[in-house]
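Here is the structure we will look at.
Heads up, one of the protein chains got dropped from this complex, but the rest are sitting where they should.
Letters A and B mark the chains as written, and numbering starts fresh at 1 in each.
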Amino acid sequence: MIETIFIFGIVWTALYCLIAIGFSLLFGVAQVLNLAHGMIIMSACYITFLFVTALNWSLGPSLIVGIIATVCLMLIIWLGFIKRLLTAPVTSLLLLTAGLANVIQQIVILTVGPHTKYVPSMITGSTTILSVTLSNQQILSIIVAFVLVGLLALFLQRTRMGRAIRAVTQDRNVAALSGINAEEMYLVTIIIAGLLAGVAGLLVAPIQTVTPEIGWEMMVTAFTVTILAGLGGPIWGIIVAAAIVAYAELITAFLVAPMLKEGAAFVIMILTLMFRPLGLFGKGRV
Amino acid sequence: MELLRKEFLSILIVGIISGGLAIMAPASDYNYYLIGLLTSACLWVIYVVCWDLLAGYTGMLNFGQLVFAGVAAYTVALLELHFKGARPLMILIGLLAGTCSSLLIGLPSLRVRAKYFALVSFAILLVFYRITMTFISIFGGDYGLSIPRVFSRETLYFTAIILMAITLISLRLVVKSRIGMALQSIREDEETARAVGINIRRYKLLACLISAFFTSLGGICGFYYMGHVGPEIFGMMGSFDVVIMGVIGGKGTIFGAALGGGVLSILLEFMRPVAEYRSLLYAILLVVVVMVASRGAWGSMATLFRKHPQKKEIEGDLT
Partner (left out) sequence: MTEFLDVKNIYKHFGKLSALIDFSFTVNKGELVGLIGPNGAGKTTLFNVITGFYQANSGKIIFKGKDVSRAEPNELAEMGMVRTFQIPKPFKELTVHDNVAIGTLFTPHRSKKTSLSTEEFVRRVLKSVRLYPVKEQLAGILGHGNLKLLELGRAQGPYPDLLLLDEPFAGLTIGEIQLVSEILRNLAEQGLTLIIVEHKLRELMKLVQRVIVLHYGKKIADGRPEEISQDEQVLKAYLGRRWSHRHA
């Protein structure tokens, strides 16, 4: 059983990383808690599902459309809505993104139906590692996730734009003094977040049951991982935090009850907020 | 008390409305449909007004207001099903449970900014939903818990009206008191509030407990009225409706929130035939209101009729 937990833990760590990074990035750069983040990921799942099953496209193009659609959705939400309320009190933004999340959820329910959908895997077949059987789809998820995270880390550390984004995360005004246009950086961050959300949706869809509700669950997961890692910390902080949450949930699922695994995440959230609000690797004030 | 004197008008209005509602029962010949509708509306008003105390006044946005009602209701349901007698005690325990459940959101949020409170409230909603759906033998899963009718509909109707009146008056008094000032200052600027002597932890917790207390009362009343409580009370939809009603009615104004609760809940009933679109419409309304009129219907009207005209910027005589 330990092997099962260990191996599956890697899968979920990878997925949680993808789910959380977009959220964390936007929060770090623009101080925006995007409550619609989970729903956006969920839409990516559904868009792919639509194209593959309903319109009978083949997988490749569907994936690309899915990702592009997600990025577009993210841009619409940013440019049309969030950006206009950046100077409003915090509660307005929370209400706005919660409202948008609901709108997305309701639209999905109206168009596709509230029932569980099954999205076919991109790769069939399975592999066995350490006497644990993983579907190849899950292995693909791990690979893609870590590759993307690695690329993102390189981007943030080595490229000029990446460094500019990190500068804005630390202090927007000082960054402006160095000639960095915060607006542009926000836009870049939004696109990255959209991309990651899209990929996250595509990878999660075949592995997990897809219902409109998972939008909220994923958002809560993203938040838990984000605050556990802490803001302003290094990217690998998110990997560690994702691992902690993933394994905590798996252990709870195996030892206590499968449906209570969110409870583990909730406990982590509470403990972090009460005892270490800055997170494990975070810098700066809360 | 001086406060009671100052608020005499509000208390009177609440009394008149309650009286009016009470009369509608015998006046309509005890039409069960109407009574049901109005009972439900009263409870929604309680929920929304309590939500407003947290969100509008203290700045703690709660996306899981019904958690308190649900915890109280399930507690009473369990006690009813497993123990006999001492109903007042059961209700008391239910109240206690519901009120204390607010600590699950409140305590973690003490050290951090109000943004996080919102997310913890989401999480707690999900967790309680899961718990009721996991331990099916205890909580009845999808079917929830039911009991045979204990109180008559009329009794519960009048109870609901009284509870609503008590909640409205109590919260109005709280809001106009020292506590209300403290809560608003916490919403405005926590650091300045600390600097003038306000113990923000104490007041944040107080707001949670007051809000949860009255919400629990509503939840228990609702439970007895329906004779049933199910996991849907921990669903996203219900608590989200509370948020929408509060925002559209008027965040930060007790009566605005009450209006939102009353009107929108009745509207909800009439929109039953188009239920699928109802949720979408309400969500869109929320987005629109937040983007355009962040103070809600009541607040915007209040600004229009403000007593002292606001000049654009004031530079007084400084030299």
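In this section, contacts are C-beta pairs under 8 Å (C-beta built on N, C-alpha and C of every residue); 3 or more make two chains touch, one makes a residue touch a chain.
Please read all numbers here as calculations on a predicted model, not as lab measurements.
Peer 1: Touch partners of the unshown chain, restricted to the chains that are shown, please.
Peer 2: B
Peer 1: For the chain not shown, which residue from B:104, B:182 or B:208 touches it across the whole complex?
Peer 2: B:182
Peer 1: Which candidate, B:9, B:195 or B:275, sits in contact with the chain we can't see?
Peer 2: In the complete complex, the chain left out is touched by residue B:195.
Peer 1: For review purposes, identify every residue of chain B that touches the missing chain, sorted by number.
Peer 2: 178, 181-182, 184-185, 187-189, 191-200, 307-308, 310-319
The rule is simple: only the chains that are shown with their structure count from here on.
Peer 1: For chain A versus chain B, what separation do you get between their C-alpha means, in angstrom?
Peer 2: Their C-alpha centroids are separated by 32 Å.
Peer 1: Which bits of chain A are touching chain B when the two form their complex?
Peer 2: 33, 35, 81, 84-85, 88-92, 94-96, 98-100, 102-103, 105-107, 109-110, 213, 216-217, 219-220, 223-224, 227, 257, 259-260, 262-263, 265-266, 269-270, 273-274, 277, 286
Peer 1: Per the contact definition, I'd like the list of chain B residues that touch chain A in the complex.
Peer 2: Those in contact with chain A are residues 55, 59, 61, 63, 104, 107-116, 118-120, 122-124, 126-127, 130-131, 133-134, 236, 240, 243-244, 247, 251, 276-277, 279-280, 282-284, 286-287, 290-291, 294.
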